[in-house]
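Please find one structure pasted underneath; my questions will follow.
Only one protein chain is missing from this complex, and each of the others stays in its spot.
For subunit A:
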Amino acid sequence: MGLTKDYNTKIMTNEALQNLISLWIPELEFTEEKSQFLNITVPPEQLIPLMTQLKSNSETNFDYLFCLSGVDWGKELGVVYHLESTTHRHQLVVKVKTEDRENPTFDTVCKIWYTAEFHEREVFDFFGIQFTNHPNLKRLFMTEEWDGFPLRKDYVDEINMIIK
């Protein structure tokens, strides 16, 4: 029936991951506080080099982007990428932030993970974050003429929102 599988493949520790990744790009911020994963905050212009390397490097091999979420931190807008390797089974979180609330823009990662195409459209729809080089960046759930981005913290809709 099923093919036999080993579910206890060796996992690279967070420390080993951090040592390896910090060699590639110096200006990364690492933290393990208040999260079960190793978190990396990357400057927007370094996002694509980092992501490409994370996927293509055989030691890290993060081939599975299992969650991509937009977050409004109040002052900053950003995107959180949850990554996993299907061969090594280690996990990692990459965050990218910007203080530009008028025109927040990041590069798209949908050439690296196809699933990002839909997820980035969702983030654009709800947070108004633009993704450069995205093949089809338009609203996904809301209508084209919808005003504003509902999941931002400063979004106001007196008719449809019930505020407690």
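Keep in mind that, in the parts below, a residue touches a chain if its C-beta (ideal position, glycine included) is under 8 Å from a C-beta of that chain, and two chains touch if they have at least 3 such contacts; residues count from 1.
In the analysis below, contacts and distances are computed from a predicted model.
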Report summary line: Of "NADH-quinone oxidoreductase subunit D", "Fe-S cluster assembly protein SufD", "FecR family protein" or "Peptide/nickel transport system permease protein", the UniProt protein name belonging to the chain not shown is "NADH-quinone oxidoreductase subunit D"
Report task. Write down which of A:N14, A:Q53 or A:T115 is the residue touching the left-out chain. Result -> A:T115
**Report entry** Contact partner of the left-out chain, one of A:Q36, A:S58 or A:N103
**Finding:** A:Q36
Report summary line: It is residues of subunit A that touch the chain not shown, namely 1-3, 5, 7, 33-37, 39, 63-67, 69, 71-72, 80, 82, 86, 89, 93, 113-115, 117-119, 122, 126, 140-143, 150-151, 161-164
